[in-house]
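The structure under discussion is supplied below as structure tokens; questions concerning it will follow.
Complex shown without one protein chain; remaining protein chains in place.
So that you can tell them apart, the chains are marked A and B in the order they are listed, and the count of residues begins at 1 in each.
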Amino acid sequence: MSQTEALWWASESFWRKTAIWVTAGSFVALIFLTFDTMSQITAGTKRVPAYSVINHRVDYVFDEKRNFQVPVIGPEEPLFGQMLTEEQAAAMVSKGKLTVQAKNCMNCHTLLGNGAYYAPDLTKAWLDPAWGSKEVREQSMVEFLMNPQERLHNVLGRRMPNLKITEEEARATVAFLKWMSSIDTNGFPYNFKPLDQEN
Amino acid sequence: MIEPVAMANFFTVFFSAASVIVFGALYALLFAYARLHRRPRMMVLTYAAYLGLFAAVLTLAFAANLFSNGFWTLIVLLMLVGYLLAPHAIWYLCVGTHADGHDTGEGVTAETSPVKVYQQR
Partner (left out) sequence: MAALGVLDGANLNGGQKLAVKYFTVAFILFGAQILFGLLAGLQYLNPDFLFGVLDFSVNRMVHINALVVWLLFGFIGSVYWLLEDEAGSPVVGIKLGNLIFWIFTLAVAAVVVVYLVVQIGPGEKSSIWLINEGREYIEAPRWADIGIVVCVLVFFFNVVATFTKGRYTGIGGVLVLDLVALAGLYLAGMFYTPNISVDQFWWWWVIHLWVEATWEVMVGCLMAYALIKTLGVRRKIVETWLYIEVALMFGSGILGLGHHYFWIGTPEYWFTIGGFFSALEPIPLVAMVVHAVFDSGAHKMKNNNHPVLGWTIAHAFGNFFGAGVWGFMHTLPQINLFTHGTQWTPSHGHLAFFGAYATIVIAFFYLAMQKWRGNVWMSGNMAGDWKWKWSLALLHIGMIGMVMGMLVAGYQQSFIERAIEGSTWMGYFTAQAHPWFLQGMWWRQIFGWVFAAGYVLLAWDLLTIGKRETRPIAVLHGDASPATA
């Protein structure tokens, strides 16, 4: 027993205390980091722009200093030709996000790289060259979302099912996707080749 | 902050990262085995495994461009030293925690033990 006393660093009570302190310390550190991160990812900050960003062109351009592509907010290019106030934009993006959740998009697609892997990532869906040109993009997206099941998507024969998305929901989803493409994701996806938006 | 891995180095990165863990475990395993059975000559093998670990960490560091930045260089050094010492520390901890009325494995029960469990209650 005297051995045990000598080996304080191997005793049960020492490790019980260590476990508690390590856990508490890590958790407190996490709380502080969470507060700081929250302040940086609230909509309307540099990393996560305000919802009214959908009134502008969003691009994805290589940044020499940070060594990866970053979103760049360009000139006014209102979505569906309509300038929105901050409140209207927020409501529209929120409707889009609700649609994304209610239609279970995340169990085929990934968003910011998280989700399922049966369908393409949606992080930069707004900027994907697959939409052809910037002029037809918005309308193509809405039509596709409302009636995807009959279109040929790819050589694999994988199709998106008809999720009974209304026109309002489709437009809101496009707003959500446009806003999402403006989030600074530290260069994810890497080496992405966005749709040409220059006139 | 980070320098993405070049495409040519993909395989190297995956392979060396896996090797880090495998050699790390091998090193720990051989170390513990050599200590347990008191075989000093096995320690040669043990440190050969550590050399493998060392090589894997450095390969990973070069392939993943970790030396291009002070912080990541520090992480590499930390891994090299930390993985070297960890099995030693854990071993001492094992000896220390089992020191009190240690069950030697010769079928001897610990008479001091309050818990004698032979079957589930």
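Definition applied: a contact is a pair of C-beta atoms (placed from the backbone, for glycine too) under 8 Å apart; a residue touches a chain by one contact, two chains touch by 3 or more.
Given the structure is predicted, the values throughout are model-derived calculations rather than measurements.
Trainee: Which residue among B:42, B:55 or B:94 touches the omitted chain?
Mentor: Looking across B:42, B:55 or B:94, the contact with the absent chain belongs to B:94.
Trainee: Of the listed residues A:8, A:80 or A:190, which contacts the missing chain in the full complex?
Mentor: Candidates A:8, A:80 or A:190; residue touching the omitted chain: A:190.
Trainee: On chain A, where is the contact patch with the chain that was removed from view?
Mentor: Against the missing chain, chain A presents residues 10-12, 15-16, 18-19, 22-23, 26-27, 29-30, 33-34, 36-38, 40-43, 47-48, 51, 90, 93-108, 110-118, 120-121, 124-125, 128-130, 149, 153-159, 161-166, 169, 172-173, 176, 180, 183-193.
Trainee: Mind listing the chain B residues that contact the chain we can't see here?
Mentor: Given the touch definition above, chain B has residues 1-5, 7, 10, 13-14, 17-18, 20-22, 24-25, 28-29, 31-33, 36-37, 60, 64-66, 71-72, 75, 78-79, 82-83, 86-87, 90-91, 93-95, 97-98, 100-105, 107, 109-110, 113-121 touching the missing chain.
By definition in this document, only the chains that are shown with their structure count from here on.
Trainee: Using Cα averages as centroids, what's the distance between chain A and chain B in whole Å?
Mentor: It comes to 38 Å between the two C-alpha centres.
Trainee: Write out the stretch or stretches of chain B touching chain A in their complex.
Mentor: Against chain A, chain B makes touches at 1-4, 92-93, 95-97, 99-100.
Trainee: Help me check something: in the complex, which residues belonging to chain A touch chain B?
Mentor: Chain A residues touching chain B: 1, 3-4, 7, 9-10, 66-68, 187, 190.
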